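Note that one protein chain is taken out, while the other chains of the complex remain in position.
So, chain A:
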Amino acid sequence: MSLIQTKNLHLHYGNFHALKDVNIEIGRNEVVALIGPSGCGKSTYLRTLNRMNDLIDGTSIKGEIIIDGQNIYDKKLDVNELRKKVGMVFQKPTPFPKSIFENVAYGLRVNGIHKKAEVEETVEQSLKQAALWDEVKNDLKKSALALSGGQQQRLCIARTIAVKPEIILMDEPTSALDPLSTLQIEQLIEELRKTFTVVIVTHNMQQAYRISHKTAFFYLGELIEYADTKQLFENPQHERTKNYVQGKFG
């Protein structure tokens, strides 16, 4: 059974119908890219998976998202538990105004893990997994704000990994970075998919092609096509998909 099942999902911001009848299944350890022009609903869909849209006033949702066999919009569900299981990396790096160490330890501490040895071990492991350890191991007490943009983004990934999620959501994680940092993040995603399921929103078609197993194309709130990446890019079934991936509009 798929890890994430989205069934007949509709989302409204006030009167605006932002997602229209979306159905997607995402399997464990897959990397799924969400593509489409600006305002097509791809980020909105991503943010339904960890209920980040709850924070926006006037959002209403119909349909179901089932993760690990549980409807995440069930009233009895603990949102904070869900967000531990479904981590998120944002477009702009968002380090907290704390030390590098405390940034990674934050997720542990808010989830009640305080044992020093355990925290230290997890922080080290997470930084290693995010390919940042070698660069910062001597400066763990330094402010995270002093890192470069690419380093900050990898720190945010380390921070997300530290709470041991099953799924990592990425909302255009490289759009604010230079090409070299982008490359590092892409290589990191290659590694991450061994352990996690990754859903990534991207504007960069080559990036989607390089790193994902499956790609979903959104247009005006609708899921137009969802297929294996290779197939979607090389042999799209829909006219709109074809135009978009071939760069005819966007």
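Rule of thumb we're sticking to: contacts are C-beta pairs under 8 Å (C-beta built on N, C-alpha and C of every residue); 3 or more make two chains touch, one makes a residue touch a chain; residues count from 1.
Keep this in mind: contacts and distances are computed from a predicted model.
Novice: One chain isn't displayed here; going by UniProt, is it "Tetratricopeptide repeat protein", "Fluoride-specific ion channel FluC", "Phosphate transport system permease protein" or "Cu2+-exporting ATPase"?
Specialist: "Phosphate transport system permease protein"
Novice: Of the listed residues A:Lys7, A:Lys20, A:Lys92 or A:His238, which contacts the missing chain in the full complex?
Specialist: Once the missing chain is taken into account, the touching residue is A:Lys92.
Novice: One chain is left out of this view; which of A:Tyr13, A:Tyr106 or A:Trp133 touches it in the full complex?
Specialist: Spelled out, the listed residue whose C-beta touches the missing chain is A:Tyr106.
Novice: Going by the contact rule already stated, which one of A:Thr59, A:Thr160 or A:Thr229 would touch the omitted chain in the full complex?
Specialist: Answer from the full complex: A:Thr160 touches the omitted chain.
Novice: Mind pulling the chain A residues that touch the left-out chain?
Specialist: 50, 52, 55, 57, 80-81, 83-84, 87-88, 90-92, 94, 96-98, 106-107, 109-111, 156, 159-160, 163
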